[in-house]
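We show some of the complex, not the whole, and keep each chain where it was.
Going in written order, the chains are labelled A and B, and every chain counts its residues from 1.
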Amino acid sequence: MISPLEKTNILIEALPYIKKFYGRTVVIKYGGNAMVNDELRQAVIVDAVLMKFVGMNPVIVHGGGPEINRMLKRVGKETDFVNGLRVTDKETMEIVEMVLAGKINKEIVSLINQNGGKAVGLSGKDASFIQAKQKLAFIENEHGQRQEVDLGHVGAVAAINPEIINTVIEKGYIPVVAPIGLGEDGESYNINADTVAGEVAGALAADKLVLLTDVEGIMRDSSSADTLISSLAVSQIPALIKQGIIGGGMIPKVECCISALAKGVGRTHIIDGRLRHSLLLEIFTDEGIGTMVVRDEE
Amino acid sequence: MISPLEKTNILIEALPYIKKFYGRTVVIKYGGNAMVNDELRQAVIVDAVLMKFVGMNPVIVHGGGPEINRMLKRVGKETDFVNGLRVTDKETMEIVEMVLAGKINKEIVSLINQNGGKAVGLSGKDASFIQAKQKLAFIENEHGQRQEVDLGHVGAVAAINPEIINTVIEKGYIPVVAPIGLGEDGESYNINADTVAGEVAGALAADKLVLLTDVEGIMRDSSSADTLISSLAVSQIPALIKQGIIGGGMIPKVECCISALAKGVGRTHIIDGRLRHSLLLEIFTDEGIGTMVVRDEE
């Protein structure tokens, strides 16, 4: 049992961190286990609410998690894959958008409101704030030639207009963003949530971008937590990719960090969303958690 | 062919109406055929955009239309009816919310943005702006006794907090509202869109509430357009209900008008959404269209 006085002392210990991040904007890519597990989900939401109350401006960008597949399966919609890439036809996109903007987004909004915060959910269509274009994808054909493949409604960010997010932040709300973009053709595009988080962080000139993942961070030896790389400069990354230390799904996450840094984001973090209160642990401890990716000059 | 000068003259004719409604708030219940038919949908959207550009503040509250049934059918979800009332269990509610907030709402937002307006979609969960409670429903049982029946997630409005809508209006956006309420229990409730439109109009002290329906208005003889009642005072309504002139689905619409007038809304209108540009016709012609329901003193 921790006594009230000990608790008070811990609040006091938090003061330097509160000061340090007062008024700062933190964009959080929220996905993976942290979204699936009830306890973890509750913890992330509470972390964001606490951040808002102690003067930070958290912005949540969420992914879709297993809900999309569950719903596609339920309506009996089969999706094609071309060389491992899912083709998102109009019908699939409709389901994707309903799940992202109509279910997951509103659940997060509701959870924040129930935990004492005030949230407003936004899809990139609202105020046309995420302008999208089709994402180019290439496969190698049977003759070993590079060939473009039409993935349908899979999008990339063409531009971010942060006005509506800034309005929502200034009025005291936590913006919750579904990664849907609006094409010039008026069509919806499903965009990778890490990418959206990075672009939104860039457009807001955020102080921090935090990607919640299902790993502890970047590890020299993925089987040993002791080999976690806690800080990484951009220039060190190519070699680590070559050596295979950064590989697979981590590569786009790291690229997202590099791109956000180039757009003026202060620091970027890849942290373990499977850890309860990982957001607060990153912010309220000196050592932080996970892997921080920073500009070379730091 | 109409010459440019004739066109200009028509713009000039619109001036007195523009002046009259400058700065006024108009809440529009959008549903029925006007939402199903492509051409009508386009016309309603353009009407709202035009209203915004000539200085009015339109607010759109939409219903669900046939999309909800289509999706329920698609996922093989059967819904029970108790004496004609649909029971909305948790699973049904999930589908309803996805369709309303994730599909229809975003389609309207997108359509407005493509037509040169700026829209922001809101579900009642956003900023907790529609607080809901379960709607009480009663049936008569076999012994002729009145008996409460649990309709599940069918809701009534407990309170409206218009702050987020006002913010969105002030910043130049058209708010588009999905009729989902947030219960104290954190659950979603599906609320009748007419009811939400009326309550939102009341909370905003709107100048006008316009219900787009699939009839021409209230008619003494439903088979004859000539018998349309163009203006109706609240005190005249009970007699018309008794006589059966107002009946069926029109009764809740009329009650919604009465309630909105009691909350301070200026005027209320039941108009024919099957008519192209019915919104503008109501506002930009002296005689208006459909049936206007007003306070007795007028």
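Please note the rule applied: contacts are C-beta pairs under 8 Å (C-beta built on N, C-alpha and C of every residue); 3 or more make two chains touch, one makes a residue touch a chain.
Just so it is clear, the model here is predicted, and its values are computed rather than measured.
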Full count of same-sequence chains in the assembly - 2 placed in this view: 6
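The rule is short, and it goes like this: only the chains that are shown with their structure count from here on.
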For the chain A and chain B complex, residues of the former touching the latter: 71, 74-75, 94, 97-103, 105-106, 109-111, 113-114, 118-123, 125-128, 163-164, 167, 171, 173, 180, 182, 186, 188
